[in-house]
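Moving on to subunit A:
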Amino acid sequence: MNATPGGADPALWLPEPWRIERVRRELSDTFTLELQPTAGGAPLRFLPGQFNMLYAFGLGEVPISISGDPEADGPLVHTIRAVGPVTEAMRRLVPGDVLGVRGPFGSCWPVSGAEAEGCDLVIVAGGVGLAPLRPAILHVLRHRQRFGQVCIFYGARTPADILYRHELRRWRGQFDLLVDVTVDRATQDWAGRVGVVPRLVEGGGYDPQHTLALVCGPEIMMRHTARALLARGVRRERIHVSMERNMKCAVGLCGHCQFGPHFVCRDGPVFRFDVIEALMTVDGL
Partner candidate 1 sequence: MNAARNTARNPSRPRLAVFKFASCDGCQLSLLDCEDELLAVCEAVEIAYFPEASSAMQPGPYDIVLVEGSITTAHDRERIRRVRRSARRLVTIGACATSGGIQALRNFRDVAEFAHLVYARPEYLDTLAESTPIAAHVPVDHELRGCPIDQRQLLALLDALLRGRRPSIPSAAVCTECKRAGQVCVTVAQGTPCLGPVTQAGCGALCPGFARGCYGCFGPKEAPNTDALAVKLGELGLDPPAVRRFWHTFNAGAGAFRRAGGG
Partner candidate 2 sequence: MDGERTRRIEVGTLARVEGEGALTLRVRGDRLLDVQLRIYEPPRFFEALLRGRDFREAPDISARICGICPIAYQLGAAQAMEDACGVQVGAGLRALRRLIYCGEWIESHALHVFLLHLPDFLGMPDAVALAEAGHRDTVQAALRIRKLGNALMRVIGGREIHPVNLKVGGFWRAPDAEALQALLPDIGQATDAMLRQLDQLTRLAFPDFTVDCEFLALRHDEEYAITEGRLVSSRGIDLPLEGYDGLLTETHVRHSTALQSQRSDGGTPVHVGPLARLHLNRDRLPPELARLAGQIGLEPGCRNPFKSILARVIEVLYALGEARRLIDEYRVPEAPAIDCPPRAGTGYGATEAPRGLCYHRYTLAADGVITDAKIVAPTSVNQRQIEADLHEYAASRLDQSDERLRHGCERLIRSYDPCISCSTHFLTLNIENG
C-alpha cells in the first residue's frame, strides 16, 4: 500500500504481432526475416547490437539480435539459424505469417559514442555471430569518415557456411574496408584462407593503441580472439564481446541469463571485455 514500486509496464510480457514481408534463405539452416508491424506504425528504433524476443505462436520465444540498418526506416530484420524447435518453426515461415516481437533489449556496440570517434575498428565475427554485428557495420559504413582503419574479420566452418556472402563481397570491394574471411575446413572451390578467426586479428594494419574491437561468436572463439587482440596491444576496455545465455524475460527478472553479477539481457549482451574477462575464465558461471 505504501512505498509500492512504480513504473509497472503493462506491455512488459506482451509480444506485438509483426508480419513477415520477406524471407531470404541465407544458408542451409540460416534465413533472414524482414518484418513490419501488423498494426502499421513506426519502425522499431534500436541500437546496433540490441536484440528482440521473437515469439512463435504457442511454440516459444527466443532472443534474436537485430540485423538491420539502425538508421534506415526499413523493415525489422532478423537473421536466424535454425537449431531447435522454435527456430526450426521460424524457418518454415513464409511472407504473410506473423511473429510476436518484444524489444529492443540490451546494450549496444559502442560505435556511435565518443569512444569510437576517430578510432580504428576491428570487427570480428564467427558463424552466425556476424548477424548481430551487421547493424554496427552498416552504421560504420554510413559514417565511414568518423573512423580510421576498419577491418572485418570473419570465420565460418566451411565455405558453404559463410553468411551474407554477397554483402561481404561488396564490402571487400570497398577500398576503405579490410575484409578478411577464413574457414575452418576448406572445400575444393575455396581459394581463401583456412584456419580459425583469432589468427586473422594478428594481421590487418590497424593501430592497436587506437583500436576499438567488436567481437561476436561462440564463447571460446571470443576468448581466443580477445587474447589475440590483447597480444597485439589492443586495450582490454576497448574490446567488446557479445554474450549468450538462456533468456526468458529479457528484462532482468527471470534470472536465467545471469553471468556473474550481470544480467546478459540488461547489462549485455555486449560487454566490455575487461568487465567480464575474469568471469569468462570460470567454468559453469
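Throughout what follows, contacts are C-beta pairs under 8 Å (C-beta built on N, C-alpha and C of every residue); 3 or more make two chains touch, one makes a residue touch a chain; residues count from 1.
Keep in mind how these were chosen: all candidates are chains of the complex that A comes from, given by their letters.
Please read these numbers as outputs of a predicted model, since none were measured by experiment.
Contact annotation for this complex: of the listed candidates 1 or 2, subunit A touches only 1. Residue ranges on subunit A touching candidate 1, taken from their complex, read 58-60, 84-86, 88-89.
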